[in-house]
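Selected chains from the complex are presented in situ; the others are not included.
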Amino acid sequence: MVTLRVFQRQQVEALTDLDQISELLMQPRTLIWLDLEQPTATEVALLHNEFGFHPLAIEDAIQTHERPKIETYPGYYLIIFYSIEYDADKRALHFLPITLFVGANYLVSIRTGPVRHVQQTLARWQGNGYVPGYQISSILYALIDGIVDDYFVVLDMIGEQIDDVEDAIFQRGRQEIAGEIFTLKKDLLLLRRIVAPERDILNVLLRQEIRIFQPRELTYVRDVYDHLVRITESIDLYRDLLSSALDSYLSLQGNQLNQLVKVLTLWSIILMACSLVAGIYGMNFVLMPELEQPWGYPFALSLMITIAVSLAIYFKRRRWW
Amino acid sequence: MVTLRVFQRQQVEALTDLDQISELLMQPRTLIWLDLEQPTATEVALLHNEFGFHPLAIEDAIQTHERPKIETYPGYYLIIFYSIEYDADKRALHFLPITLFVGANYLVSIRTGPVRHVQQTLARWQGNGYVPGYQISSILYALIDGIVDDYFVVLDMIGEQIDDVEDAIFQRGRQEIAGEIFTLKKDLLLLRRIVAPERDILNVLLRQEIRIFQPRELTYVRDVYDHLVRITESIDLYRDLLSSALDSYLSLQGNQLNQLVKVLTLWSIILMACSLVAGIYGMNFVLMPELEQPWGYPFALSLMITIAVSLAIYFKRRRWW
């Protein structure tokens, strides 16, 4: 799906004739935003024909397994950024790459699926009234800032789940904790892998090799950079917390095992000792004096009780319960 | 709650007319300290109208989830610092952010709750007599130095609890050790996350891009920096100690388990062996010569005792107890 917006003479127009692009790019005070969703081969060819992008840059743009990166080509940046969504039902993260070609007077965005921030910003451009200054830098900032702000939402959800895991370990008796910790750790690993190179991207933009942002706008870019730093730190904190949580869980598991074995040992010894007494008086010897005495049976029972109580006291003293 | 202090012509005045601020800032030899506790929207608007702060800086100031940071704007610093209090009852750390706008002749402090150091310093400014030189740098130093000094108090409390944990592991038999270690580790992680960026803040202040401190005052700033270094090292030491403590705990747990299983094995074998003897002489075969003998019963008992003692000696030799 292709959407082409052209800003010219104070107006935004939605064009469909894509072959005009190279001409429009020549005109002064004209801004172009081309958005491609799951581009076809012909649409990809446009990138070369109309914009003259480098073949490798185009290859990167249509591959979906690239990491976030920025590359400086003569006159434009290639930026690969990731939008992240958290699917609450499946408890799974979804990573949606979006590729941006950013020049002084144009922006090309390419994506394999719907990225909410693109649609919203597109709508705003077309919408009546509000357009943020009609600068390429405004669109770029709006997109990146929106995407990064969503990371906080994802992080908060992960943070809540970590709280749940902690509760589960120390209070309730949930057993599937190991699997949850593993999933959360994996999410954080994947998240970190996206966020770390994105910090580098912001750094490159701040260096201003190609002049996209006005000097006074750089404060905003630095603000996004700052958010990414904060996110990275939270990810690291969460990873440390999960490691500590797993350690604690293992240690509590060990504790529980020791308690179980204590119970087992204690009762085995008591019951086996009493059974031995019963076994002895169940022997069939002709001559067993106790058997004939009237006090024999109560004596045997008392013997058992005495043994059981003594053992119980002994283990109590050794703090077995 | 708003407090405005103006130092002018050798006197400190408490003003309430906040609209004068921009005029006061123009006057030479005038110092202004504006303190806002949980500022309202109108009070926040002052920051823009009277001081002309950057919108992003103001946004940072009123958000409460920012990390400690310093940002250099033209003519002023934005500093976010954290005061830490330890709630001894709940054994919990409380982090109270305080945002400072520091210019050459003014200081604006914004906070969401009471920060003891702010109140004390405010009182001193207003109080009769003692004012530390009437410099913006003096207030800033007093605040930061006081806040950082409190970290030592928090650290000492954590240090004492770690000592307790060590004692608990190696001497007493407390079981809830895993939870305590986890909580302490988490506290240290959160603390580190505050202290590390605060070192960077001090570093920026030392670099003197905006001249707040006199050269001869820098020694004091370096002293606070030094304290933060020492705190960071203590945090790292404590984390290493806790890791070692947990390792030791796990190993002692394993030891205890082995002891338990030894006891279980030992007594199971002895008691089951004796029971087997009793079981054999409890069989109902018509022809069991021993049963008729007068020495049968004593023989069976001695057999059991012999077996028990032999096994006990055997296990003793193999150092099972």
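Per-chain residue numbering starts at 1, and chain names A and B are given in the order in which the chains are listed.
As a convention for this text, a residue touches a chain if its C-beta (ideal position, glycine included) is under 8 Å from a C-beta of that chain, and two chains touch if they have at least 3 such contacts.
These numbers come from a predicted model, not from an experiment.
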Open item on the list: Starting from the 2 chains in place, I would like the total count of identical chains in the complete complex.
Closed with: 5
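Simple rule for what comes next: only the chains that are shown with their structure count from here on.
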TODO: Indicate the whole-number Å distance between the mean C-alpha point of chain A and the mean C-alpha point of chain B.
DONE: 26
Open item on the list: Taking the touch rule as given, give the residues of chain B at its contact with chain A in the complex, in rising order.
Closed with: 54, 56, 66-67, 69, 71, 73, 173, 175, 177-179, 181-182, 185-186, 189-190, 193, 246, 249-250, 253-254, 256-257, 260-261, 263-264, 267-268, 271-272, 274-275, 278-279, 281-284, 288, 290-294, 296-297, 300-301, 304
Open item on the list: With touch defined as at the start, can you tell me which chain A residues reach chain B in the complex?
Closed with: 166, 170, 219-220, 222-223, 226, 229-230, 233, 237, 240-241, 244-245, 247-248, 250-252, 254-255, 257-258, 261-262, 264-265, 268-269, 272-273, 275-276, 279-280, 282-288, 319
